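Shown below is the structure under consideration.
A protein chain is absent from this complex, but the other protein chains hold their places.
As written, the chains take the letters A, B and C, and residue 1 is the first residue of each chain.
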Amino acid sequence: MENAWIIPLFPLLSFLFLIFFGKRLKDASAYIGILLSLASFVYSLLVLFERFTSPTHKAESVWLTIGDVQLTAGFEVNQLNALMLVIVSLVSFLVHTYSKGYMHGDERIHVYYAYLGLFTFAMLGLVLSPNLLQTYIFWELVGLGSFLLIGFYFYKDEAKRAAKKAFIMTRIGDVGLLIGMILLFWQAGSFEYDEIFAAVEAGAISSTMITLTAILIFIGAMGKSGQFPLHTWLPDAMEGPTPVSALIHAATMVAAGVYLVASLFPLFTASETALMTVAIVGAFTAIFAASIGLVQKDIKRVLAFSTVSQLGYMMLALGSAGYVAGVFHLMTHAFFKALLFLAAGSVIHAVHTQDIEKMGGLWKKLRVTGPLFLIGTLAISGVPLFSGFFSKDEILIAAWAHGNTVLFWLAVVAAFFTAFYMFRLFFMVFAGESRTDMKHVKESPSVMTIPMVVLAVLAVVAGYVNTPWFGTFLGDWLTDGNPALGHGHIEGPAWIMIVATIVSLLGIFLAWLIYSKRSLARDWLGASTLYNVLYNKYYIDELYEVTILKVTKGISVLLRFIETFLVEGIVKGVAGAVSGLGHVGSKFQNGQIQRYGTVAFIGVAILIVVFTVTGGYLK
Amino acid sequence: MNVAYLSILVFSPLLGILALLLVPKANESLIKIVGLLATLPALLMSLVVFFQYRTGASLASFTEEYKWFQFGDPSTLGDLFSIKYELGIDGFSLVMLVLTAILSTLAAIASIYIKKEWKGYFMLFLLLEIGMLGVFAAENLILFFIFFEITLIPTFFLIGKWGYFEKEKAAFSFLIYNGLGSAVLLIVIMVLFARTGTSNIEGLTAIIASDSQHLLLSAGAKMGLLVALLIAFGVKLPIFPLHSWMVRVHVQASPSVVMLHAGILLKIGAYGIIRFGMGIFPDQFQEIAVVIAVLGVVNLLYGAFLALVQIDFKMVLAYSSISHMGIVLIGLGALNEAGIQGAIFQVVSHGLIAALLFFLVGVFYERLQTSNIPNLGGMAKGMPITAGFLLAGAMASLGMPGMSGFVSEFMAFLGLFKEMPILAAVGALGIILTAVYLLRAVLGITYGKTQRDFAGITDIRRAEWIPALVLMGIIVLIGVYPSVLTEPLTSTLETIMLGIGG
Amino acid sequence: MSSVPLSLYLALALILFCIGLYGALTKRNIIIVLISIELMLNAVNINLVAFSKFGVMPSITGQIFALFVMAVAAAEVAIGVAILIALYRNRNTVNIDEVNTLKN
């Protein structure tokens, strides 16, 4: 565990190596990426196992000295970190492997693997950070990595726009995080998590300040985790290669926001307002994104909105003081969403389109992908015995136990939506007759299917580490020795579980009726206003377009006017004055000694008078 | 340390000028080689000092002092009213010296793009280097001023002769603005000299500090002098609204000259404000700290908003320089350790980043004859390495952690948030805007559909690798391991903080 | 003790000097300009002689200086008139406005 800092270095090595020498390696560069990510995964596993038996390890050294203040850098392995390490490195390794098949033949594959390495490095570094500053550093690097990956197909205008949008939207959140972090620093005198918590506990920080900083930091989390209103970049980010979506938008980057709130959990619990904000934003995002997901036609966009919605769930859990629930869902979601994305990638790889209207009947063609996709869908819909069921249940209980009744019911509705749109997706892609020519559709190679199988297994079993039936192992372990994080398991009424099950089954049933059995017509949907509003994502993008963008542009144009007319005007004025003086001066130079004398004498006279009257300069 | 080490360091490019006199005018390659070689001694010597300092050597032994000339009767006045030739360095000026030496060498490499009259070009170039090195090594205000002026004239010719279409206009506006700035500076220096009888920087600092009763200079006069200093160096920095010359110069001068201009010459302004404004008048500086911070935020936002609507990439970079210099002011306005250190970091960091970006502009302008963003789209296809460097440079510029820009930006804001949180929050908007305009510009150039035929256009070539890699390397080094800079700066910072009394 | 104080002599010299200055700078005729300059020199002489009597260190030196000034003034007038005549021969004028060869 003392050497846990090596873990992020493997992918960094991969990045550096591939950037400099990748061009000569061509396809072989994939193996380097895979090997190194495997190494960090294995090492993470070792660290996790070691963590079961030994206490938290933390090591730091001075990074930057500002006067008397020393900012440190180092790493920390606590329960949450160790768990995240494994999740991130595992998904990263699987995505590396999967990409070998998916990106096969791309001439820039070495660049792709280099970017993957950079991203994984940043994410692992983020997970290991023992203080806010280091977190922020890797937080930004994660943003950079995702920016590069989203914009991987740089020659497409959409990719360019999406990358730019992702970067800027998350940057807006980052500024919130930066401000919150700096304010916290001047209050607590340190960026270290433990010292901040100690200061909070000791009451050294006023409660308004706690609320303010917590909310500012949450803004950062909102940016990265795609919470409303900073969510718009996430669906657009689907322009990147599909495995990237699995990595970024399922397991790692978007989870970073949740992770941040989780690791600063004691700060949030110190302020009821901050917690409430997190819960409300989370619940609203959950239902908001789910409603948009109902009508999307792009397979990846559906998954993207589902991600946003699930992240909202996690935020709701954390905001309801359900630390374990949030982290638990983060973990299960990482597995089943990665599975879904990879399976979707496999579908896209096979049919070369992302429009679900053009798919259908793929169940028979894709004998491996189909069932795997189904497992993922079942897991996310919260069907009992799959991992999503347990974690979602925990969240609902937490929300109920915390007394957020309204939010609880919102979450239940969101769960219904989730089940509905996920199965709508499943039925439209796999069931029924194919709607376009599907003769050349072939199953993906095993290098792609094997990672999916691994994830599918995890999507099923991951839930059993923390169940009300077989013990709450995960929860106990996570909160062990840290009472600030709450109880390992929150007891809730049993009917919640039943309601959740019924709701999700209902959603599935409805989807089946409409999209598979077609006993309910769906033509009327397309024409309604509601449909349009949903399909256009509540016109949020357009709203930003006309408000923020226009205002910014307006200010810029205004300032440009100031620049051209005012500043340049001053310049011209000065220049004019100088040349005018020159003209006046040249009039004196008429060659007549008398005029020279006159001018010189008047100058001297003025000087003498001034000196006599003022009695000298600067007296 | 042997005598006259610093003098040799500062005047070593003179050797190159003399050598160039002997080289025939038409021998292009030889002139370029001599010009490049002439920058190397200063580089090596400054690096030697730097590493010696890092290993614990004292910088005091480098101080040189010779009698130069004197006003009045030496027997009665003693050392008063005598002007000495004094060179000396502390951590801050050492860092600036190293930066100057590095950028000069790299700019000499980047001078491959110069198309005509290489001999004159390199002679002026080396003269400029002497001036820049001297500015940072001078311990005496009058000597400082002389070196300051030495930088002015070569730059004027370098812009006016080897620039682009509107080079003359740019050169003249450069000269007028900076000439006015120098005039104001000269007045300040003369008043100080006349009142205190010394022009030694340390001596002045001590005298003004002991003059808390305002016997030598009234409080108002001190404030006036400080404001005059701010104007004089504000032109160089530049502070809004004294910036329009600098935009023109950035657009019109040739890349190698802009590398030095943006990298070093603008920094003289910051150096002057820190050294003289803050060093000599710490109490007055404290009084106007808020104004400085507000000016910084205005600079930051103003530059950023204007960079947002520019079409020419060079204009974007020019306004981004204004915006980044705002961060220097923000750091100074904070007036605490974090802020000042951030400001100094920003000085160094922006020097490197601006040099890198302008060098890259030179690289693709040479090949594509345009720097208009709409004409350039999709460069990553034709020139992937250049595009990669450009993207990396933009990331450094917008403050990506792991690169030097982040450290400085972070510390400057860290400082300001302690003193004026609300102003700092407004300034933090600039961080977003920086990302927006840089991405808009750089993605417009590198990403998207290819706008033109890249057939036959080579990517970055042999010699061009060196500046790009070296600059990138230093940027990352500072970003990852900032102690490389903080340690030399510690003593300087302590002195400044002592003066402020904080 | 003399009953006329130093300041009166100096005031007289000042008035004469001012008159001379005004004449030298406004008159168009070169001869008058020359005469005005003589007047200014004379005013200076008064000062010198006055200080020779009432100065910090009264001595004969002031008078000697006045003597030198007179010698130089005489020389100056001689040269001035010579130039005037040469000028008149070439330009046929004594108007100072037309003497502007300094311009080119």
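Criterion: contacts are C-beta pairs under 8 Å (C-beta built on N, C-alpha and C of every residue); 3 or more make two chains touch, one makes a residue touch a chain.
The rule is short, and it goes like this: contacts and distances are computed from a predicted model.
Student: Would you mind picking the UniProt name of the chain not drawn here, from "NADH-quinone oxidoreductase subunit J", "Hydrogenase-4 component B", "Monovalent cation/H+ antiporter subunit D family protein" or "Phosphate transport system ATP-binding protein"?
Tutor: Result for the unshown chain: "NADH-quinone oxidoreductase subunit J".
Student: Which visible chains touch the chain that is not shown?
Tutor: For the complete complex, the undisplayed chain touches A, C.
Student: With the missing chain put back, which residues of subunit A would touch it? List them for me.
Tutor: Contacting residues on subunit A, toward the hidden partner: 598, 601-602, 604-606, 608-609, 611-612.
Student: Name, in rising order, the residues on subunit C that touch the hidden chain in the full complex.
Tutor: Its contact residues with the unshown chain are 1-12, 14-16, 18-23, 25-29, 31-32, 34-36, 38-39, 42, 45-46, 49-50, 52-61, 63-64, 66-68, 70-75, 77-79, 81-86, 88-89, 94-95, 97.
Here is the rule we use: only the chains that are shown with their structure count from here on.
Student: Chains touching subunit A and subunit C alike, please list them.
Tutor: Chains that touch both subunit A and subunit C, as defined above, do not exist here.
Student: Centre of all protein Cα atoms: which chain's centre is nearest to it?
Tutor: Going by the distance between chain centres and the overall C-alpha centre, it is B.
Student: Rounded to the nearest whole Å, what is the centre-to-centre distance of subunit A and subunit C, using the mean of the C-alpha atoms as each centre?
Tutor: 91
Student: Quick one: report the Å distance separating subunit B from subunit C, using the average Cα coordinate of each chain.
Tutor: The mean C-alpha positions of subunit B and subunit C differ by 58 Å.
Student: How many angstrom between the C-alpha centroids of subunit B and subunit A?
Tutor: Chain centroid spacing, subunit A to subunit B, equals 37 Å.
Student: Which residue numbers or ranges of subunit A touch two or more of the other chains?
Tutor: none
Student: Would you tell me which residues of subunit A are touching subunit B in their complex?
Tutor: Against subunit B, subunit A makes touches at 62-69, 133, 136-138, 140-141, 144, 151, 154-155, 157, 159-160, 163-164, 167-168, 171-172, 174-175, 178-179, 182-183, 185-186, 552-553, 555-557, 559-560, 563, 566-568, 570-571, 574-575, 578, 618.
Student: How about subunit C: which of its residues touch subunit A in the complex?
Tutor: Within the complex, subunit C touches subunit A at residues 21, 24-26, 33, 96-97, 99-104.
Student: If you look only at subunit B, which of its residues touch subunit A in the complex?
Tutor: Going through subunit B, the ones touching subunit A are 173, 176, 191, 195, 217-218, 221, 241, 243-245, 302, 305-306, 308-309, 336-338, 341, 378, 380-381, 395, 400-402, 406-407, 410-411, 413-414, 417-418, 421, 424-425, 428-429, 431-433, 435-436, 439-440, 443, 446-450, 482-483, 486-487, 490, 493, 497.
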